[in-house]
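These notes concern the structure reproduced below.
In this view, the complex is presented without one of its protein chains, the others remaining in place.
On to chain A.
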Amino acid sequence: MTIKKHVKIGLSALALSVSLNAMADEHPIKVGILHSLSGTMAISETVLKDTVEMLIEKQNAEGGVLGRQLEAVVVDPASNWPLFAEKARELLAQEEVDVIFGNWTSVSRKSVLPVVEELNGLLFYPVQYEGEESSENVFYTGAAPNQQAIPAVNYLMNDIGVERWVLAGTDYVYPRTTNKILETYLMDQGVASEDIMINYTPFGHSDWQNIVSDIKSFGSAGKKTAVVSTINGDANVPFYRELGNQGVSASDIPVVAFSVGEQELSGIDTGPLVGHLAAWNYFMSVDSDANYDFIDQWIEHTGDDEAVTNDPMEAHYIGFNMYVEAVRKAGTTDVDAVKDAIIGVTVPNLTGGYAAMMPNHHITKPVLIGEIQDNGQFSVVWETPSTVAGDAWSDYLPGSRDMIADWRKPMFCGTFNTATGKCGASAGEMAAEEAE
């Protein structure tokens, strides 16, 4: 053995120990998961927790990010809105997580907003929502109204020839705001106010006899009628059952839903519902290799052959990959650096295209209209020719028309009023004010 060789071995041993030391010094990247695992929202949110865990596992198997492993920190806010804020504080202040994936309902997001802004956290929010918000610390990977509601109404108006509208929703902020936007939009398009019927029902409503009967007689006025449904959660099951029983078929009065996905349909026999519609940015039936791989992975993760995937799961898939990409780009998990780096990041979505993070913290998405099939899946009948960028501030609400959000410097504002040229209060401050 020559000296040279000795030196070589010594050097490589040294290098190895140095790299080992470096690994030991680097803490894992902590990913907070803030989804309800009990209470009314557990139905929808539990799968999202599982999705993030699955994505973390996969990322770790591929070597993590920046040579660091990822670690999930799961908390249960129990469908209790104030508890969401407490749990978010726990994640950011005690656990010191680098990023949070979480929330479903808008009211829970509003509860968390002041906390993530105060402690400068990162939150990825995966559900379609009513818009009118853009926070420095939140990334909205679900659809804004212009990425779901408006294109769906356009489809009904132009392709199906609908002239009379029923806007039916659950009685809370998302349906009310969405319906306000839609009502203004329809009026702008020349629909008379007597051709619009608006109806709200409580959460978990189960007696739909009267409402379905009203819809039937509203629809017999000689104009093509459609129902735009923002009915949320499990109230949809008895609603669709009643539609089927009273014989409202999709060729007479189609129902287009914004909150009914594969998960909700797995609770009913979809035979009588064939042809009713839903508008989303992803369907499990989408024909793309990325989607098939995702489904295989999901079925393997859950161990359930019948497991379904849905739109908010895709939103987490996109959000997670965007975060990973942004951390790589920034070379660190420092919150401010990631916030800067993530704008403009583009990752593949599951429908065969790409999603880009816009300066207003919303992403680009294709809009798909699907018809319910007898196997509980949707078949895509229409889609936007290209992706649509999410609009934080609707053009169809007074007061929000002039607002824009742009988190690039020098503007760096989520509530910039182009009429006055001033930057308003932050989303967290507004949410806190509303809560008082």
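Throughout what follows, a contact is a pair of C-beta atoms (placed from the backbone, for glycine too) under 8 Å apart; a residue touches a chain by one contact, two chains touch by 3 or more; residues count from 1.
The definition used in the following text is that contacts and distances are computed from a predicted model.
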Q.
For the chain not present in this complex, what protein name does its UniProt entry give, out of "Acyl-CoA reductase", "Deoxyribose-phosphate aldolase", "Urea ABC transporter permease subunit UrtB" or "Ligase-associated DNA damage response exonuclease"?
A. "Urea ABC transporter permease subunit UrtB"
Q: Identify the residue among A:T51, A:T201 or A:S426 that touches the chain left out of the display.
A: A:T201
Q: Specify the residue from the set A:N120, A:Q189 or A:N375 that touches the hidden chain.
A: A:N375
Q) On chain A, what residues meet the omitted chain? A) 37-38, 40, 42-43, 46, 159-160, 171, 199-202, 204-207, 209-211, 213-214, 216-217, 219-223, 234, 237-238, 241-242, 244-247, 250-252, 254, 266-269, 272, 274-275, 285, 287, 289, 292, 295-296, 299, 305-306, 371, 373-377, 379-382
